[in-house]
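Here the complex is missing one protein chain, while the rest keep their positions.
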Amino acid sequence: MKPLLELQGVSSGYGRIRVLDGVTLAVKAGEIVALIGANGAGKSTLLNTVMGMVALSGGEIRFDGNSIARTSTAAIVGSGIAQVPERRQLFGTMTVEENLRLGAYTRGDRAGVAASLEEQFGQFPILRERRTQSAQTLSGGEQQMLAIARAMMSRPRLMLLDEPSLGLAPLMVARIFKQITSLRAAGGTILVVEQNARAALDIADRGYVIENGRITAEGEAAALLDNAVVQDAYLGGSGGSLRAMEQRIRAKRREIMAAMGYIE
Amino acid sequence: MDFQTLAQLVLPGLTTGCVYALIALGFVLCFNVSGVVNMAQGEFVMLGGLLGAWLAIKGVPLIAAVFVATMAGALLGVLQERLTLAPVRRSPAFIQITITLGVAVIVRGIALIQFGKDPLAMPAFSGDDTFDLLSAVLPIQTLWVWGTTAAMLFGIYYFLQHTDIGRAVRACSINVVAARLMGVNAERLTLVVYAIAGGTGALAGAVITPVVLASWDAGFVYALKGFIGAILGGLRSPVVAVLGGLGVGVAESLSAGYLSSGWKDAIVYGLLLAFLMIRGGVFLYGRASLTAGGGH
Partner (left out) sequence: MSGLAARKTTLALIAFVVLVVGYPLLFPRSYEVGIGITAGALAIGAVGFVLLLGYAHQLAAGQPAFCMIGGYASGILCVKYGWDPTAALLVGALLSMAIAYPIAAPMLKLRGFVLVMGSLAFQLILVVVAFELPITGGALGTYGIPRFAIFGLTLQSDVAYYFVVWAIVLVTIAIGLNIDRSRIGRALKAIAISEMTAGSVGMNTVKHKVQMFVVSAGMASVSGSLFVHFLRAMDPTVFGFVFSLNLVIAVIVGGLMSIWGGAVGAAIVTGLREGLRGLSLPMWETVIMGALTAVVLIAFQRGFAGWISDTFDRLTGARGRKLPSLAEPRPRALARLPGAPPAGTPLLDVSNASRSFGNLKAVDDVSFTAEAGSITALIGPNGAGKTTLFNLVGGYQPLDSGMVKFQGKPIELLLPNQIAERGIGRTFQNLQLFDNMTVLENVMCGRYRLQTAGILAISARLPRVWRDEEEVRRVARDCLNFVGLQGAENLMATELSFGHMRLVEIARALALRPTLLLMDEPASGLNDTETERLAELIAQICALGITVLLVEHDMRVVMGLADKVVVMHHGKKIADGPPDRIRMDPAVVSAYLGTEAYETAA
């Protein structure tokens, strides 16, 4: 089956800084794919590149077979991709309802938008309770729910979630991730980017590990969970590539200190 | 001071205050969406008044003259944004402000060439009668000014609070990155806001002209007074800006009444200067706002 989202050899960055370096990954319809890696590895940049917020310097991105590499963000949202940004990025001084309506900005059908609003309130009853409160008065978990509901308002075929666990207490994280699985159950496709590898791999079908802008591992989520490669990616543990440079750096430092007359 | 004198000063002050209030609102809207203090804000008002008066003198029916003047203001706002601000969006703020100064000067200069040095008068919309309110005598045109101002304020309020586009404009002012992720085209919305600022300014200028006459060099002083209202709200709050603009009108009228007309301007500007110097705390680059680098 052709993947819903396909990245091939994607390179991108900010100005002179190259963040992503030849990234290839795919998300098939109906699955949850987790992209995990340490901070600074390029996870958010990848999502922003898909959304057209960061310019592509190489490679190709296809959504449902069509290239979206040089499309405007507005058009990408219109074609069915929605992002739940890192740290929510809600419109703090606007009400819950206004935030939700903004999620539906690209839709023209008033009746449909009203129906979607009801649907989201059904999914997240706490939002209905707080519908006239300003978004910044909500708790962290409620804000995350609002951010997800807001993205759902555009009736996307693909949801991109950027670090949904950020800033949330463990209990809230569990609840949010449960919510994400119910999105899949309803027929959605999700690419979730996370630093919290275990939470993400727990609910995902497949996963990718990204380090320094490159994909270093991929596979079934359950298999990745136990993989030492993942631990390496975060803490430079027993695995191969990270350790080599680390060793060299240590040796060099010792050499310099010795040259200065220090005793190790 | 007796009540009648007070009323006779305050109420006309409110009338000119309406123009300042709309200019203040224009400042706030443009600043919120583009980060630029538009020095040409007063020129929209001047143009609306002068163009409306000129058309009326040529025999064009008043309604049409006012309509054309309003549209001209909106068009000017659009042109300003497209031609002079869009190309330099990434330049530092002071350069963008200086460019708006250049635009203000161009508009003034063209007004001088086209409409001449002398102020133009416009017939009052419903005749030259007066009416009594709170023991003050006011021209009927006052009601037109109050009415159209109220209508414009309500219209802008409704637009911002209850329409999709208006909501998107507010979203851009709060968090433009998130707005883009919603599919909002921030550039197009900036254009809309400048059109609104231009159109409302021009309409205000047109309705006040029967009372104060329109002159090619009036724009700058209008802008300065409207700015006072805007700055009282920190250039962020539309409500405070509007109230501030009304307040400036009243303060100016009271100063003219109780002190010599020459000193009235000095008082108003002096208040602005004092406010800016004292209330620095609102805008101070305090330590709390200086965060280096990205997130966590």
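For clarity, chains are labelled A and B in written order, and residue numbers in each chain start from 1.
Following the convention adopted for this analysis, contacts are C-beta pairs under 8 Å (C-beta built on N, C-alpha and C of every residue); 3 or more make two chains touch, one makes a residue touch a chain.
Predicted model only: the values in this text are computed from it and were never measured.
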| item | value |
| --- | --- |
| Chains still shown that are in contact with the chain withheld from the display | A, B |
| Option touching the unshown chain, where A:Leu4, A:Leu25, A:Leu183 or A:Ala197 are the choices | A:Ala197 |
| Touch criterion as defined above, residue of B:Leu6, B:Val78 or B:Leu101 at the omitted chain | B:Leu101 |
| Touching residue (missing chain; options A:Glu6, A:Glu31, A:Glu98 or A:Glu163) | A:Glu163 |
| Residues belonging to chain B that touch the chain removed from view | 37, 39, 84, 87-88, 91-95, 97-99, 101-110, 112-113, 217, 220, 224, 227, 231, 235, 260, 262-263, 265-266, 269-270, 272-273, 276-278, 280, 283-285, 287-288, 290-296 |
| Residues of chain A (touch criterion as defined above) contacting the omitted chain | 13, 16-19, 38-41, 140, 163, 165-167, 170-171, 173-175, 177-178, 194-200, 202-203, 212, 230-231, 234-237, 242, 245-250, 252-253, 256-257, 259-260 |
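The rule we apply is simple: only the chains that are shown with their structure count from here on.
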| item | value |
| --- | --- |
| Residues on chain A engaged by chain B in the complex (per definition of touch) | 39, 51, 53, 72-74, 77-78, 82-83, 85-87, 89-94, 98, 101-103, 105-106, 150, 154 |
| Residues of chain B defined as touching chain A within the complex | 164, 167-168, 170-171, 174-175, 177-185, 295-296 |
